[in-house]
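My questions will all concern the structure given below.
Heads up, one of the protein chains got dropped from this complex, but the rest are sitting where they should.
And then chain A:
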Amino acid sequence: MSLGAYLARRTGGLLLVLLVTSFLVFGLLYLAPGSPLAFILGPRGGTPEQIAAVTAQYHLNDPFFVRYVAWLGDLLRGDLGYSIVYRQDVSDLIAGRVGTTLALVSMAALIIAVVGISAGTLAALRGGWTDQLTSSIAAIGLSTPSFVIGVALISVFAVGLGWFPTFGSGSGGLDTLVHLALPALALSVASAAYLARITRASVLEERGREHVQTATVRGLAPGYIVRHHVLRNSLVPIVTVLGLTIATLIAGAVVVENVFALDGLGSLLVRAILQRDFAVVQAVILVLVVAFVLVNAVVDVLYTFIDPRIALGSRK
């Protein structure tokens, strides 16, 4: 299969999944008890103007499928609806907060990649006590929820030692980096532990291969062998897991942002759920799911570039 055909097929499948998820997110409103109007406006009902506005926004006077198509059309034009709690366009609300979430997830991804890969490689190459210790720490890290780590970090480094701020996402630049350090750490622990495990197994497997023995016998420097013969070949499972992990970080950020009171998408979502601000809930969930699906798709395409042995589209 040519690259063009492969990408076209992948994009087609991706669009189909996005279409289905958008339909499901749209349909959420109709799973709710009571009429959509009563659900959105809450138990107190609304003024006639509000009722008219909600009816227009959700096209409630049209048949079901027309409503969906109209909603999808609004979505594609960038109109995500109107928040009745914030009295603001949802797209503006999201645009103001997506940066924090993006910065948090990127920082966490960086920590996961660096710590996970180096710890896993170290454990595999050193063996013995280093391996035992790393594996035990990884097992505990894997069992610790991000919010527990977040509370512990705040307790020690913010309240106890006073090195880091407790809450908020800072005022930009270096200040934001300092504010996001603890949240990113809390978000990354479990995934870094998982990546370390995968890296260790992958490096161990690769190290026993014949081509590595050959390289050793030929007298190449150990460091060179590790970098060019072992790590390069064990990259496929590592990158797979790293990619999937970054996708799950998007959901994990929901919890961590609430621990550290960051003004990202996750805290917006939780507040919207508690305040029954349905337009915001729908839009944020849609953004999270689309981001999750997109990252997964990118990882899938990346395989073929990392490992030329994998034929296009043969791995699912």
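By definition in this document, contacts are C-beta pairs under 8 Å (C-beta built on N, C-alpha and C of every residue); 3 or more make two chains touch, one makes a residue touch a chain; residues count from 1.
Definition applied: contacts and distances are computed from a predicted model.
According to UniProt, the chain absent from the figure is "ABC transmembrane type-1 domain-containing protein", selected among "MoxR-like ATPase", "Outer membrane lipoprotein-sorting protein", "TonB-dependent receptor" or "ABC transmembrane type-1 domain-containing protein".
Which of A:Ile154, A:Leu180, A:Val241 or A:Val299 touches the hidden chain is settled by the complete complex: it is A:Ile154.
Only one of the listed residues, A:Ser106, A:Thr130, A:Thr144 or A:Thr304, touches the absent chain: A:Thr144. Remark: the omitted chain is touched by one listed residue; of A:Thr166, A:Asn233 or A:Thr304 this is A:Thr166. Within the entire complex, the positions of chain A that touch the omitted partner chain are 17, 20-21, 24, 28, 31-33, 139-140, 142-148, 151-152, 154-155, 159, 166, 247-248, 250-252, 254-255, 258-259, 269-270, 272-274, 278, 281, 285, 288-289, 292-293, 296.
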